[in-house]
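Encoded as structure tokens, the structure appears first; notes follow it.
All protein chains of the complex are present and in place, except for one that has been dropped.
Read from first to last, the chains carry the letters A, B and C; within each, the first residue is number 1.
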Amino acid sequence: MNTLSQSLSTTWRRPWFWAYVASMAAFAATLLLTEGRGGGELLSAAFTFAAFSAIVGIGQMFIITLGPGNVDLSIPATMTLAGTLSLKFMGGDASLILPGLAVALGVGFGAGVFNYLLIRLLRIPPIIATLSASFIYQSIAIWSNRGLRIKPPQALSDFATGATLGIPNVALVGIAIAVLAWFILERSLYGRWISAIGQNMRAARLSGIPVQLMFASTFIGAAVLAGLTGYLLASFSGGAALNMGAEYLLISIAVVVIGGSSIAGGNSNVPGIWGGALLMFLIVSMLNSYGLGAGVRLIMTGVIIITIVAAAAGKEGSR
Amino acid sequence: MNGKFRILLPVISLGVLLAAVFYLQPRAMSYFGLNLLFNLAVPIALATIAQMMIIMVNDIDLSVGTFVSFVACVTATFLNDSPLIGVLILGASILTYAALGALIHLRQLPAIVVTLGMSFVWGGLAVLILPSPGGAAPGWIRTLMTVKPPLVPMAIVASVLIAALTHLLIMRSATGTLLRGVGGNTKAVARSGWEIAKLKAGAYGLAGFFGVLSGVCLVGLTTSADANIALRYTLLSIAGVILGGGEFTGGRVSPVGAVLGALTLALAGSFLSFMRLSPDWQIGAQGAILILVLAVRLIFSRKASGQGGAA
Amino acid sequence: MKPDSPSGSPAPAPLVSLSDVRMQFGAVRALDGVSLTISPGECVGLIGHNGAGKSTAVNVINGGLTPTGGTVGYRLADGSSASGAAGARAAGIRSVFQELSLCPNLTVAENLRIPQHDLKGWGWRRRATRRIAQALDQIFPGHRIEPGMVVGDLTLAERQMVEIATGFAEASAPAKLVILDEPTSSLDASIARQLLDHVRGFCARGGAVIFISHMLGEVFEVATRIDVMKDGRIIDSRPTSGFTQQGLIDAMGHVASQEAVTAVRENAEERIGEEVLATSEGLSARSGEIVGLAGLAGHGQAEALSRFFMSRSGTMRQASRPEVVFVAGDRGRDGVMPLWSILKNLTLTHLPSLTQKSLVDSIAEKTLGADWKARIGIRTGDMNNPILSLSGGNQQKVLFARALASTAPIVVMDDPMRGVDVGTKREAYEMIRREAASGRTFLWYSTETEEVCQCDRVFVYRNGEISAELTGDQINEENILAASFEMQEHAA
Partner (left out) sequence: DTSDKRIALSNNYAGNSWRQAMLESWKKVGDQAVSDGVIAAADAFTTSENQATEQAAQIQNMILQGYDAIVVNAASPTALNGAVKEACDAGITVVSFDGIVTEPCAWRIAVDFQEMGRQQVEYLAGRLPEGGNLLEIRGLAGVFVDDEIHAGIAAGVEEYDKFEIVGAVHGDWAQDVAQKAVAGILPSLPDIQGVVTQGGDGYGAAQAIAAAGRDTPIIVMGNRQDEMKWWAEQRDANGYETLSLSIAPGVSTLALWVAQQVLDGAEVPKDLTVPFLKVTQDTLDEALETTPEGSVANVEYSLEDAKAVIADAN
């Protein structure tokens, strides 16, 4: 109880606090326009779409925690490939929903292993290894299905677009994954170890941490999450497209950093991912609602990102 | 010792790739052919140098691509129509870069986020300036970029000049050494009474300057601009720096390597065209060749680590 | 100039004077009313336990930290006075820091550009090369460092040498006061001797030096005056001749008995058992044995240790019962997790044993932390403070505890006593002996001959290879030195 009240009183100093404040501000600003109408609708849309960003963002966060230069740029391609292959496999047959999920996760697993092997065996910096790998995944997706959009089974599509107790199903999945990730990061040995690796890889190795196991499992885990997101997104939007997920490249990184994780690695937090994901959706919605053109919208998005990071850094600095 | 290995890698990968291209397409082995192979690499090389300035001080710039696009839009519009305003805008954008460098240090912001944010800002400005592709390259740039010097094509001359000048600036000059020192050990530099904010502003300002050069050159080649023209430069420039023997941290960069890295990347694309793959696999092959070229690093890093040991 | 003139003649005007300086870091009072002056020709030995405030004092003297109370003043060459970091630089005050502060990506000569602001314009590289080469030749004759070498490629000892040379090198404002914060901590005896000789000469020529070291012998050798710090205060300050070694130790406040320093090498027969390791390079050890690695610094001992460690610990499988643990000497590079608390740093290696269903048992973790805090006396109010708030020596203690807290049968130590004060060292020796008696094997690389001489068996390294294996009575300074320098003759 004591720790609870303590953590409440220091909430405003938490790195993720500002992402939520900004999200609420964007939400309020949008509702101002409609004089309060459509709040529930907007919130439900925000949670739906933020869930996709949050799931890939969590994978990206674990990778970023591993230290400077670690990032996965193959997330969009992995999403596309997993979506394409799993929907092609299911071919609209409702009885294949779970095997289809396994296909998607398997694609993610394979991509993660491939990414890791490039990094490990060929010692290619992750940023470039995953970028190069993403081109290959894209080619496989093109080759396997030539961009044809195959519809998901109706039941799956209903699940992805549906809601339980008023909360969108994909958001429930996203929240469950976030809770799990929080536990892993804050309470488990694995979380402690990857944070150590992110701070000082050599020292981590010399402290007996199985460094490569951590690298492998993190890259694989992130790719599996990307595969899952591809599966969900393709089911949600009525089929996989070759260019689906393209925007998740920047978003997956943005939600991590807006959420207050240190981009230098070693220091991450999960609640911020959801804050960042909600914010990224709500900002765009707000600017769209105010009828601002693409140019102004882009500029505002950039300015808001920088402002939040500056605000969060200021608070942290004064500690 | 280490430095020599660093530069050997880009030299060899470029050499091997060039040989392969010549083998596949002997016509490339001419003044005309070399110019075609390399002229679009000049703006990439400049963008890579810009990225290198940032990586040199342990940061990374995710906005290079949109910044170069922005500069291209300014060049094809303002710089062409009313040069004075154009120059002022470009000057202001360099100052903005410098200010960002100072801000990033003073408030201890993660550069990757700030530049990610800036990439939206530059992109937005570019869309505002040129909502649809167009504009025209100022005549003098067009002339400069299409000039045909005797014996060696312009693209090669320009690359050599860029490499030599930035090498002098970064590796030989007192200021360049100090900037690399910031990447190597910021605390030590600060302890010796240098203002890190100023130095970072300097490094970012240089990045902005080379970004401007890149955008201007690009318009000289393409004759017009659009808001998305150089988005790819962000990743290309990072890959170029790494390929050129640079590292993400510790101020270990090589301007000559960066230019060679940019040329290699440009050449890799040509190599693939000459291979005539099925369109399905053309995209994947670009990834594969990047992997291949970078895998060569392995041999060198093995050597280098065998040398340095755990020291 | 005159050689050391203790009291008799009127002291020249002081180069730097601190009066009642206080320095507060949050709740920690690092300096608590320090007053001191340093005049040309003086070599002040500054000693004190880990965390006494020595490094903080250095940073106040060189202007790097602005004290929260009191004043610091410098006298410039023209007799005027100044303050602040710029004033310190103008007054010729130079520092060689405890934590290395070179840029590893620059060459030796280029590194001189960082402290020497006047190195610019045409020919600056030539001037820098000349200055640093001169300083190195003068201080460390026979060194093998080229001004064009990249610092990252140098060994730790060589880097330390470069840093020292930078402190003494010619510059636009000549060095008047050079502060050496544990300069010999990674130097072997012969190089340390060269440095001591140079310091003595420098002071004789009218320069001043502040010499911080936990090696009292060195301090006695060079210092003209010794200031003893304890808990942020100077508690004693006398000409060197006014102290005895034991007197100093007593003044520092550690109650450690004399015989603690005597050899660990007792009851060896009952302690030592089966052979537990033998590497292809010729390194071997038995259970309960304390094996020393000796030789000149940078001759491959550290590399041999890390190779051995890497070969016995996996990067791919989880080691819940690790076979070996490692105590780092180069804290920043090999040991410290800079973002973490002291507690998390301490428990890192032992953590797999503190987990249940792969969740960390935070109560057990706290208990372990409290236990070790008491056992080795980590000077902190709260184990949840960041590790970087600890003084260098205390950080080292944490790394020690990290390794010893685990149950691994083999402990690899890479010069672990670097920067550890005398009292703590004794406690550490005691601990090593106790652990060895319970069957643990130690592989111990040290730059201190005194420490190596306590081992049961010693491997002397030269040029990356074992040049001699010494056991029992063969282990003495003479044999070690001989094997360090000549390859064949002493290989038994």
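The criterion applied here is as follows: contacts are C-beta pairs under 8 Å (C-beta built on N, C-alpha and C of every residue); 3 or more make two chains touch, one makes a residue touch a chain.
Note that this is a predicted model, so its numbers are computed, not measured.
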Subject >> For the chain not depicted, the shown chains it touches >> reply: A, B
Original post:
Pick from A:G245, A:G276 or A:G302: which residue touches the chain that isn't shown?
Top reply: A:G245
**OP:** Consider the whole complex, including the chain that is not shown, and state which of B:L37, B:V241 or B:L260 touches that chain.
**Re:** B:L37
Original post:
Just one of B:T96, B:S173, B:N228 or B:T249 touches the chain that is missing; which is it?
Top reply: B:N228
Original post:
Taking the full complex into account, what residues of subunit A touch the chain not shown?
Top reply: 30, 33-34, 37-39, 41-42, 45-46, 48-49, 135, 138, 142, 145-151, 161, 233, 236-239, 241-247, 281-282, 284-285, 288-289, 291, 294-295, 298
Original post:
On subunit B, what residues meet the omitted chain?
Top reply: 25, 27-28, 33, 36-37, 39-40, 43-44, 126-127, 130-135, 218, 221-233, 266, 269-270, 273-274, 276, 279, 282-283, 286-287
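The rule is short, and it goes like this: only the chains that are shown with their structure count from here on.
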Original post:
Using the average of all C-alpha atoms in each chain as its centre, how far is it in Å between subunit B and subunit C?
Top reply: 43
**OP:** Any chance you could list the residues of subunit C touching two or more other chains?
**Re:** 306
**OP:** Would you mind listing the residues of subunit B that make contact with two or more other chains?
**Re:** none
Original post:
Which subunit C residues qualify as touching subunit B in the complex?
Top reply: 64, 85-86, 89, 95, 97, 101-106, 110-111, 113-115, 117, 119-121, 124-125, 149-150, 152-156, 298, 302-303, 306-307
Original post:
Once bound in the complex, which stretches of subunit B touch subunit C?
Top reply: 1-3, 172, 174-175, 177-178, 180-181, 183-185, 187-189, 191-194, 250-252, 307-311
Subject >> Partner subunit B, residues of subunit A touching it in the complex >> reply: 68-69, 73, 118, 122-125, 127-129, 131-140, 142-143, 146, 250, 253-254, 257-258, 262-264, 293-306, 309-310, 313-314, 317
